[in-house]
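Every protein chain except one is present and positioned as in the full complex.
Lettered A, B and C in written order, each chain numbered from 1.
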Amino acid sequence: MSLAPLDAATLYGLMGAILVGLGLYGVVLLGGFLRRLLAFNLLGGGVFILFGIVARRGAGAGFSGDPVPQALVITGIVVAFCATALAITLIERLAEEDSDDASGGGS
Amino acid sequence: MMGLILDGGIALLTIGIAAWTIRAADDFAAVVGFVAYGLVLTLAWTRLGAYDVALTEAAIGGGATGVILMRAGARVKPAPAIRPSKRARIIVGALCAAVAAGLSAIVLLPPQPAPSLALEVREHLASTGLGNPIGGVLMAYRAADTFLETVVVLLALFGVWSLGRDAQWGGRPGPAPRSGDGGALPLFARVLVPAGIVIGIYIVWVGADAPGGKFQGATILAAMAILASMAGLVQAPPTSGRRLRWLLAAGPIVFVGIGLAGIPLAGAFLAYPPGFEKPLILVIEVALTVSLAAMLALIVAGPPEHAP
Amino acid sequence: MADALTLAAIAVLAAVALGLVRVLRGPSRLDRMMAVQLLGSGGVAVLALLAVASGTDAILDVALTLALLAAFASVALARALGNARADGGETGR
Partner (left out) sequence: MNVLLGLFSTVAIVAGIVFFIAGTVGLLRFPDALTRLHALTKADNLGLGLIVLGLLPYAGSLGAALKLVVIWALVQFAGATVAQMIGALALREHPTSAGRHRR
């Protein structure tokens, strides 16, 4: 095993690693569902970038990157969006229920 | 060298925006930070040569996710700020730093030679008739995944709908249209929506041979539908509408229909009969684009809010 | 030629990054909203420069999508903020 050369893939890989650390910190420590959800998405962005450098280093056969991890990331971004949307609707509904309870009236 | 400086700048900017988003004082500021994060990540993906992913990140990461987050930011009362103790912050910070350091080690000590399926993709791409390797992977090698992915999007939409109040089941989502909202928004929507529809269709169309494709194009089309509804030009359809439900189901039905036809004709589920790969993939892509655009727009619109 | 255009992209990115620091600090929400606007136009300029520098037409499609969706996001932000204000019971003009 030898040290990776200092190129774009390495730079963005280190960025991805730091983004995962930052996102994890937010998911664990932040108060409020919305902020945690945001932090989780930041973390996801870092994970996707790490996949991206695997793709970049697998460049060959005339492609600028290995197409398989790239396709995985595209699927991942779409699924992450769906999960986020569902979570946000849940958070909104929870907030609605809370304010109903607080004002003493249900629906 | 010049390129490396630019990459370093983009990386630092991305980390700075992410850190700012974590630390931001209020929810609205954090949402703005997150949208900015999506925009700079698009630059990073472009620099990595992953143009397909850059398109997806620009459309979904910055655009669609940002808009649903804003909706929540405007409606949810900010949570009382919990100030974790200094000790908790130090311990969690150290653990997260350790995770980042571990990942950095993996980045810095890659396996030699780098694992890659690029050669295999190149070998089989010709049989799909497509020029875009990522489109080929999504529609042939990982066709079952792509099919399930559209089902996941549909399930997410059902999940969003089922979180509405019982009395409003089947009604229209989103705020009631306001006439005379004034301002520049209606004019903006009247000009941008047609332009955006053309661009969305173009992105799907070039996706066969160049970066682009159905998810990116469908998100652009969905964004235009949301914009038209924000400007009060159109109202979201009732979620119980028969036509709407067929529109949502059309993509998955076409996909699974062609997939099932592959069993007798090509010997496997989702296999394409030789000679018909490209036209069949295009038919699936078009049907999926229409359904995905409707699904994504309705997911962003949220649960029904008006009784049917 | 390519190096000169990349240098231009670095200059634009640096200007945008500096402006971003100012805008994100606030103090008002209106200031922060400008962040998306600033990154939208700056990011599109960087992408346009890179597209011509590397001769890759696909980057222009990324720039096109970014221009469209950044516009969409900042309009949605402005509207969300306007609605929040209206619901907050503040009187309009």
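Just so it is clear, a residue touches a chain if its C-beta (ideal position, glycine included) is under 8 Å from a C-beta of that chain, and two chains touch if they have at least 3 such contacts.
Fair warning: this is a prediction, and the values are worked out from it, not measured in the lab.
Trainee: Give me the visible chains that the unshown chain touches, in label order.
Mentor: Taking every chain of the complex into account, the missing one touches B, C.
Trainee: Could you tell me which of B:185, B:204 or B:280 touches the chain that is not displayed?
Mentor: For the chain that is not drawn, the touching residue is B:185.
Trainee: What residues on chain B make contact with the chain left out of this view?
Mentor: 183-185, 187-188, 191-192, 195
Trainee: For chain C, which residues touch the unseen chain?
Mentor: 1, 4-5, 8, 11-12, 15-16, 18-19, 22-23, 28, 30-31, 33-34, 37-38, 40-42, 44-45, 48-49, 51-52, 55, 57, 60-61, 63-64, 67-68, 70-71, 74-75, 78-79, 81-82, 85, 90, 92-93
Criterion: only the chains that are shown with their structure count from here on.
Trainee: Centre-to-centre on C-alpha atoms, which chain is most distant from chain B?
Mentor: It is C.
Trainee: Find the geometric centre of each of chain A and chain B from their Cα atoms only, then give the gap between the two centres in Å, rounded to an integer.
Mentor: Centres of chain A and chain B (C-alpha means) sit 12 Å apart.
Trainee: Could you pull out the residues of chain B that touch at least 2 other chains?
Mentor: Within chain B, the residues that touch at least two other chains are 3, 31, 47, 71, 73.
Trainee: Residues of chain A that contact two or more other chains, please.
Mentor: Residues: none.
Trainee: Okay, in this complex, where on chain B does chain A touch?
Mentor: Going by the criterion above, the answer is residues 3-4, 7-8, 11, 14-15, 18-19, 21-22, 27, 30-31, 34, 37-38, 41, 44-45, 47-50, 52-53, 56-57, 60-61, 64-65, 68-69, 71-73, 75-82, 84, 88-89, 92-93, 95-97, 99-104, 106-112, 114-119, 121-122, 133-134, 136-138, 141-142, 145-146, 149, 152-153, 155-156, 159-160, 163, 165, 167, 213, 215, 296, 299-300, 302-303.
Trainee: Tell me, which parts of chain A touch chain B in their complex?
Mentor: 1-4, 6-26, 28-35, 37-39, 41-42, 45, 48-50, 52-68, 70-71, 73-75, 77-79, 81-86, 88-93, 95, 99, 107
Trainee: Name, in rising order, each residue of chain B that touches chain C in their complex.
Mentor: 2-3, 5-6, 9-10, 13, 16-17, 20, 28-29, 31-33, 35-36, 39-40, 42-43, 46-47, 51, 54-55, 58-59, 62-63, 66-67, 70-71, 73-74, 175, 185, 188, 192, 195-196, 199, 203, 206, 210-212, 216, 219-220, 223, 226-227, 230
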